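Here the complex is missing a single protein chain, while all its other protein chains stay put.
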Amino acid sequence: MEKVVTNRNLSILLLAIAILFPLFTDNQYVLHIFSLTFIWTIAVHGLNLIGGFTGQLSLAHAGFFGIGAYSVGLLTVKMGLNFWLALVLGLIITTAIGFVIGLVALRTKEHFFAIYTLCVGYIIYLLLYKWEELTEGVRGLIGIPVPAPIGPITFDTPRNQYYLLLFFLVLVIFLMHRIMNSIIGRTYIAIRNSEELAETIGIATMKQKMVSFVLSTFFAGLSGGLYAAFVRFIGPDISYISVTFDMLMYLIVGGMGTLSGPLIGTLLIVWLSQYLQFLQNYRMLIFGPLLTLLIIFYPRGIAGGYQMWRAKRLIKKSQQLM
Amino acid sequence: SGTTSNEPQNEGNKKTEENQEQANEEKNKEAKTVNIGFSGPLSGPAAFYGENTLSGLEMAVDEINDAGGFEVNGDTYKINLVSLDDKYLPNETGANAKRLLQENKTPIVFVPHSGGIFATQVFNMQDNFIVAAYSSEPAITAQGNSLTVRIPPKYDGYIEPFTDYQMERFGKKIAFLPTATQYGKDWAETLEPVWKKKGGEIVYNGSIDFNKDTDFFTIVTNALKEKPDVLFVGGPSEPTALVIKQARELGFKGGFIIMDQAKLDEIAAVLGGTDMLEGSSGTLPLAVSIEPENQKFFDDYKAAHGKDPGSEAGYHYFSMYLFVEAMKAAGSVDDPKAIMENIQAGLDALSEDKKIYKVNEIEADGGLVTPLRIAVVEEGKIVDITVD
Amino acid sequence: MIDILVQQIFNAMTIGSVYSLVALGLTLVYGILHIPNFAHGALYMVGGYMTLIVMLETGVHYLLAIVASIFVVGILAILMERLVFHPLRNAPPTHDKIAAIGMMLFLEALVQLVWGAEYRPMPTPFGQVVEFFGLTVTMQRILIIGTAIVVMILLNLFLKKTMIGATIIAMSQDREGAFLVGINANKVAMLTFFISGGLAAIAASIASPINLVFPGMGHLVILKAFVIIIIGGMGSIPGAIIGGYILGFSESLSATFISNDYKDLIAFLLLVVILTVRPKGLFAKGVH
Amino acid sequence: MLVQTKGLTKSFGGLTAVNQVDAEIETNKITAIIGPNGAGKSTFFNLISGLHPPTEGTIHFKGTDITKLRTYEIARLGVGRTFQTTHLFEQSTVLDNVIIGHRLRTKSGLFDSIFKTGRLEREEAACREKAHEVLEFVGLSEMSHRLVSDISQEAKKRTAFALALATDPEIVFLDEPAAGINPEETDGLAELMKKMVDKGITVCLIEHKMKMVMSIADKIIVLNHGKKIAEGTPDDIKNNELVIQAYLGGGDHAQAN
Partner (left out) sequence: MLKLTDVSVHYGAFQALHEINMDVGVGELVVLLGANGAGKSTIFRTISGLSKPSGGSIQFLNENIGGLSPDRLVEAGIVQCAEGRKLFPQMSVYENLLLGGYVRRKNKDSLKKALEEIYQLFPILKEKRNDPAGSLSGGQQQMLAIGRALMSKPKLVLFDEPSIGLAPLIVEQVFEVIQEIHRNGTTVLLAEQNANAALKIADRGYVIENGRIVLVGTSGELFANDEIRKAYIGA
């Protein structure tokens, strides 16, 4: 490895920038947007795991995000639990529900799985919306506390929250990196490639899909729990279908089935829609076509397109050598 | 300081430089600029609502600027209204408020929906800005947030007169069909005990989700099968009008209690007249109740937008002027605490022609106290039956 | 009790008719190009606006305005096919979803720009209330049910009995195969989109007088339409029709006999149950 | 006897694709299944490998009843297969395609991958080693780093073989391995199959190329309309009237292919 620009070095550089960045800015707005971006990226990684790598596009993702957020919200606000305890319990709740839903949903395939989970996501939304005794209905949950301090580290300033979220994001990316670069990850990709073939080479596809699905709900729940403590107010809208589609948009623009896609896509779209704010009422007039064009001209997303380009260049090089 | 002007579209990094430049430029001119923020739904399903609220603010700002601005402590200020779209999503409101604060140093941010208000209340005390909250949600002022002004009135005052009128004219059986928003639910919860206490009976308790239901025949049929004398309806005027229409189509002959969010005149416009509204009680529409001194506002708005101003426009128009008066009284455009303390002074100083609603008092929790005006439809006419 | 049941069955028919028409257009396009057209709701919305605006601006009769609307929306749908879905025909299906959402956002913003964000009522010459056997209906509602049934029958005849109809079905199964027998596949794709847009325009035009016209009106039906075509079996025409009525009935009857608040929940749970039992929908064809 | 079916039957709706087939596949032999198109050959494979549940009948592998086992369980017992159309992962290299073949012999799970346990590292090394071994065996070592989308049809067939072999099977079922490749390459594949048998792997194949079948098969089973109409050595089959009528025909294509 004599090359300087490797994925690894690039990641380290980016991480260093992300760590140093808050030390050089007081712009809370920028920190706020980055923090939100980190939260969404975590959820998008979950979507990528089940949809991008395992080939089962789940559209219930915002639902699990909502379950994670409401679990944390209810456990802290109504039961007065410490955030960290609530987060752990919230993740257990989310993954337990994910497990049960996965058992049934994963029996369906392709579009049917997508729409099945779309329905499940909508049902989760309706439950959060209508089950007022538990969730406060449309009013939502107010006053969710910031994460409790860990020792001397508090999380009540935007900067510290930024670091907390960055920490979780890096953790998630690290996990995804480890998983996808092992035979476990290859197993998922084999399932995406052809379930039939995977079965005949001895892969228990249902079990593997379950693991992948539950882990994806884990990421969604984690992201939701962090969101609850960051925005500190949650309403049923956070689990609405459009949120799933936002996540899917981030993923596709970034590159489905790539490790860097979720972050790239989320950063790009979130900032793009911020920059288009000056258009006010009509920003969708620009944003909509822009999105469509991106999809048409970068069908593999940014990270996927880059990978293709690099692969092609490698092939060309090797052809020239021959 | 709060005296810089800036267009919101500038890029983040260049921002400070340009700020500086523009600020220098401003200094040479006479008037300084104060930025006022707004974050509401400008796209998506709630865009109409957001535009209505914004239109009142814009009108007030244009008037103030055209008149050469306003004076605080010897300096003249013009207002730059910075409006951002949040698609009705709380986290977007939060981000917008941060942005308004960071890049435009807005001392006041208008937010016209409860979710967004909650999300901004999380940090408005710490970050020091006023949330100009257009929502009737009680929790907004119940939280002890000392930098929140609740603009719309509490609606409790409507309940008794509406109840009395309907019971007397139509009977004691009521069916509930309000909008499925928090506002509708709060209304229903307030109406219920009063109606019961007066010997009435609630024969059907439902709500309609205007964002999800394509047709209301089903629920109206179900409500009417309980033979109510009165229907409680409400939400945005236009879909509320449809509920009324469909109830009439299904043979309902009784009266309507109409939540204050919907306006009798707007409903009549949809229904092509007041025929179907016979026996309705609701808030007195601006169009009917407008005082002579507010006629200019009414006419100007109509000229600019081609329609009568609704209460969203009216309240926002009024409250923009109110904040200007409060800044004057506070002697500062960039000290939210001082402005907040001087709202009462602002109310006292505000001229009647800007008081589209005759608000004279702010409560300790930040709620404005609005006198209610009540109307009923009798023989095809909207009649003011307000009793002081 | 019986009155209520009869009235509610009628209400269910009304709403089910609208759902079916919207779902039909969606299922057709899905059948041909395997595109889940999430912008179909936007076509529906534009359909509502076109009828309204044509009526208001030119003063022509409601029914004529609908015809105009069918054409405009049909052509808009063709444009969508040419400009977006055609270039994306080799991309994975997830991409169509997002591209379609981009177009939906665009169309909603455009309509908002041109005609404003407000709710607008649509006048109809068929507002009369008629009562028979204790059933209260308006002419408009009879029109909705009647139109839906007639349109469905015509569409079915067109697809089953005409050669052009057969080309649509052929295209849906193998695009290149269609080329090879001499079908101009692009023309067929455009035709299909035209029909799909026309169906959306009809649905919106007949439903709007009982609801309102506003930029977000497509959202009311699109999600349900998707669920319907899945329940019915993707691409299945009878599936879309029956699915539409199943949803209409389950909403109406559960609002009446169980709970209005939970009627959507019940309807969706029902759909999930159907999919659990029949993972490929009610009318899935047994082909490998 | 490695595999034994008794009364094996599969109906799709009204159609009986496989009808009361009793078949035996002997250890370390090459068994070929032939028959006209639609005779039910592929379906027969699908039944044995568990992709379809049989309507009736039983399947035994090494004496144990595998009729009701799931596909992956059957694979783990040592049954490998290829498909009539290749299902390889085109965007990936040959090596990467094959590595996953040994996954069924590993035990690592999610946690191993997250914590990069010793077990995971051992097993990944084993998978890699296995992949190299089978690629060497099928003669693709040179191409192991090429993208699958980039290699010839024949190489793809060999890759599919390698993938099946990486599962450490005792028997492989090959569905038309020589379809779409030229005679020279066909001979190469035949060699490869013989090599597998030498290595102790039983081979069962479906093939229409009679020249190849006749030259390598130890035993031929003929299906027609889902029924077994004949079985025996190539010579038996060549001269079986029933088979000639139903399948081989009189012409010389039977030889030429």
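Note that the chains are named A, B, C and D in the order they appear, and that numbering of residues resets to 1 at the start of each chain.
FYI, a contact is a pair of C-beta atoms (placed from the backbone, for glycine too) under 8 Å apart; a residue touches a chain by one contact, two chains touch by 3 or more.
Fair warning: this is a prediction, and the values are worked out from it, not measured in the lab.
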For the chain not depicted, the shown chains it touches: C, D
Of D:L2, D:A39, D:V79 or D:V98, the one touching the omitted chain in the full complex: D:A39
Hidden partner chain, touching residue among C:V129, C:I142 or C:I169: C:I169
Sole residue of D:K29, D:H208 or D:K227 that reaches the chain not shown, by the stated touch rule: D:H208
Interface residues of chain C (partner: the chain not displayed): 163, 166-167, 169-170, 173-174, 176-186, 285-288
Missing-chain contacts mapped onto chain D: 12, 15, 34-39, 84, 152-154, 176, 179-184, 186-187, 208, 210-211, 246-249, 251, 253-254, 256-257
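Just so it is clear, only the chains that are shown with their structure count from here on.
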Which of A-B and A-C has more C-beta pairs touching across its chains: A-C
CA centroid of chain A to CA centroid of chain C, Å: 32
CA centroid of chain A to CA centroid of chain D, Å: 41
Chain B residues counted as touching two or more neighbouring chains: 43, 47, 51, 180
Where chain A touches two or more other chains at once, by residue number: 281-284
Contact footprint of chain B on chain C as seen in their complex: 3-4, 7-8, 11-12, 14-15, 18, 105, 108-109, 112, 116-121, 123, 129, 136, 138, 141, 207, 210-212, 214-216, 219-221, 251-252, 255-256, 260-261, 264
Residue ranges of chain D in contact with chain A within the complex: 49-51, 70-72, 75-76, 80-81, 83, 87-89, 92, 96, 99-101, 103-106, 108-110, 112-114, 116, 120, 123-124, 127, 147, 150, 163-164, 166-167
Chain C-facing residues of chain B, complex: 43-45, 47-48, 50-51, 180, 206-207, 211-215, 217-219, 221-222, 225, 236-239, 241-242, 246, 249-251, 270, 272
